[in-house]
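Inspection log for the structure reproduced underneath, given as structure tokens.
A single protein chain has been omitted from the complex, and every remaining protein chain is retained in its original position.
Let's look at subunit A:
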Amino acid sequence: MKMLTNILSSVLRPRGAAGQRALAPFMTAVRGAGGNSTTEATFETRPYKLHRLEEPPLPSTTCTRDDALLYYRQMQIIRRLESASGNLYKEKAIRGFCHLYSGQEAICVGIRAALRSEDSVITAYRDHGWAYVMGCSVVGVMAELTGRSQGVARGKGGSMHMYAKNFFGGNGIVGAQVPVGAGVALANKYLGRKAICVSLYGDGAANQGQLFEAYNMAKLMNLPAVFICENNGYGMGTSVDRASASINYYTRGDYVPGIWIDGMDVLSVREALRYSIDYCTTGGPSGNGRGPLVLEVATYRYHGHSMSDPGTSYRTRDEIQEVRQTRDPYNALQGTYCWRRLGHCGGA
């Protein structure tokens, strides 16, 4: 337990000088200092690509200081959580499989920001970030990873099987969660909940047959299902162009409309999900929704596929560094917020 507390505080503590500098603007804003900061600002969303849709999500969105702080904190916690998990794995405190989400944080934070409490989520095995945003505590996640009974699944599931209210896991078999997610959407519709189910999968899973079965059933029955492909460019060690005849995953639903989103911008993701919720719960023949959507969120993972994969045999370190420097999700958030003076940035 003491070990867990130590890990917890290292995850939550601001990291070094860079971390202090990064967090400074927000800490100042929270303390209410500075006359030239605002509590809300408008941002442009990144361009979307559409498939069988006329209206895109909104080209701009507003964000309050509190929300910005929340997203930033969530993304930072997830990044630290994943780093700590990686270190614990190397010390053999975590065994089995461990798939890290670093680089993809904007997706779970952005989607969660748009979801309402009645909406459900189901994802694959890269689920630590999702477990956190869906309500599991950091202690719960780390205890689960290390097989302790305080874990979110009582230590019985491990890294790949974390669950929370309206969060259906955490699934090991690639693609298997997608028809299950369609089924949750069916339950939502059947029970009159006006809730959607978000089913996430990767670019590797996009070639599983059961996804297409799920798309068909969801479209046929007009289900409030949002299928989201987290395209990080690689399925384990295979790049998307070597695995898929079509890499436009947002069009792979064919008759199901789709949207491509830049997954490194948390606000763009949030806006696209707000649009999706509206699409799936309003309008349509009965006024209860226009059917499913297939979203593709373009993102990147910094680590390898899992802890057994260094992640550098199929891509260059330069590529990883380039994404870290130019497209990192929370650097982007911090940059735009300072520019918009959502927080007092001083000389930072």
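Operating definition for what follows: a residue touches a chain if its C-beta (ideal position, glycine included) is under 8 Å from a C-beta of that chain, and two chains touch if they have at least 3 such contacts; residues count from 1.
Going forward, contacts and distances are computed from a predicted model.
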item	value
Among "NEDD8-activating enzyme E1 regulatory subunit", "2-oxoisovalerate dehydrogenase subunit beta, mitochondrial", "DDB1- and CUL4-associated factor 13" or "Exosome complex component RRP41", UniProt-listed name of the chain not shown	"2-oxoisovalerate dehydrogenase subunit beta, mitochondrial"
Residue among A:Q150, A:Q208 or A:N248 that touches the chain left out of view	A:Q208
Which residue of A:H161, A:K219, A:R252 or A:R270 touches the chain not shown here	A:H161
Candidate in contact with the missing chain, chosen from A:P57, A:G103 or A:G175	A:G175
Touch residues of subunit A, complete complex, unshown partner	2-3, 91-93, 95-97, 147, 155-158, 160-161, 172-175, 204-205, 207-210, 235-238, 242-244
